[in-house]
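First comes the structure, then the notes that go with it.
What you see is the complex with one protein chain gone and the rest in place.
== chain A ==
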Amino acid sequence: MTALEIRDLDVWFGHAHDRVDAVKGANLSVMQGESFGLVGESGSGKSTILRAITGLAPQWSGTIEVEGQTLSGAKRDRAFFRTVQMVFQDPYASLHPRHTVDQVLSETLHLHGLDNIDKRVAGLLDDVGLGQRFRFRYPHQLSGGQRQRVAIARALAGEPDILLLDEPTSALDVSVQAEVLNLLADLRTKHGLTYLMVSHDLPVIAHMCDQLAVMRNGEIVEVMSSATLRMGNPRHEYSQELLRASVAPQ
């Protein structure tokens, strides 16, 4: 089954001479249980694709289908958010500054109509490797990486089918990144989750994803398998440039 299907997607911001065509004619298709990567130039429209799916970029045309349901406009109902959750690029902006970790997670669980909240909060914190010590802290008392783990815990709270991950580990150190990537990989296997994941880190994408799309200037210039990337065989010139610029470990 196709979990996520995008056809001829255009997304734009603003009007007239300030109009920005952030995404132009994008096509991609992600099967259920698959993990699909988006890489490419900064400002090329990667986050915008995720935002259009979740209703955060209201001006778009084309087709977006989630588990066979066609989306329209920018309104997304509760059922949509039980299916699709997003982890944002910026862990600083995405947490409410005056809510403790406990409040953030309890409220989310509550909104999803789940019971056993106390136990679930504890479970989520363990899942993302934070532990109970952090439960009553405020965002400003956490490091960047710790905040991102809270954001991932929040996205997992409603047990979604599809996770949209916008640079989920670019604020994390490499060891926590490994933990989070392992966690995401395990959760995907265990629950048959589907991921659409943005990252600028090619090794991370190759590790996590079956397929990936390379974006530049609003367009998808190439879709390839991770195996192709690993073998150093992308076709498009820009994909090759990205691969060359990717810092090689010694």
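Keep this in mind: a residue touches a chain if its C-beta (ideal position, glycine included) is under 8 Å from a C-beta of that chain, and two chains touch if they have at least 3 such contacts; residues count from 1.
The definition used in the following text is that contacts and distances are computed from a predicted model.
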Would you mind picking the UniProt name of the chain not drawn here, from "Probable cysteine desulfurase", "Dissimilatory sulfite reductase alpha subunit", "Oligopeptide transport ATP-binding protein OppD" or "Putative permease component of ABC transporter"? "Oligopeptide transport ATP-binding protein OppD"
Touch with the missing chain holds, among A:Gly33, A:Gly62, A:Gly123 or A:Pro203, for A:Pro203
I'm checking contacts with the chain that's been left out. Which of A:Ile6, A:Val121, A:Val176 or A:Ala213 qualifies? A:Val176
Option touching the unshown chain, where A:Val121, A:Ile220 or A:Leu242 are the choices: A:Leu242
By the contact criterion defined above, which parts of chain A meet the unshown chain? Give residue numbers in ascending order. 13, 18, 20, 39-44, 47, 89-90, 92-93, 136, 140-141, 143-146, 167, 170-179, 181-182, 185, 200-204, 206-207, 217, 229-230, 232, 241-242, 245-250
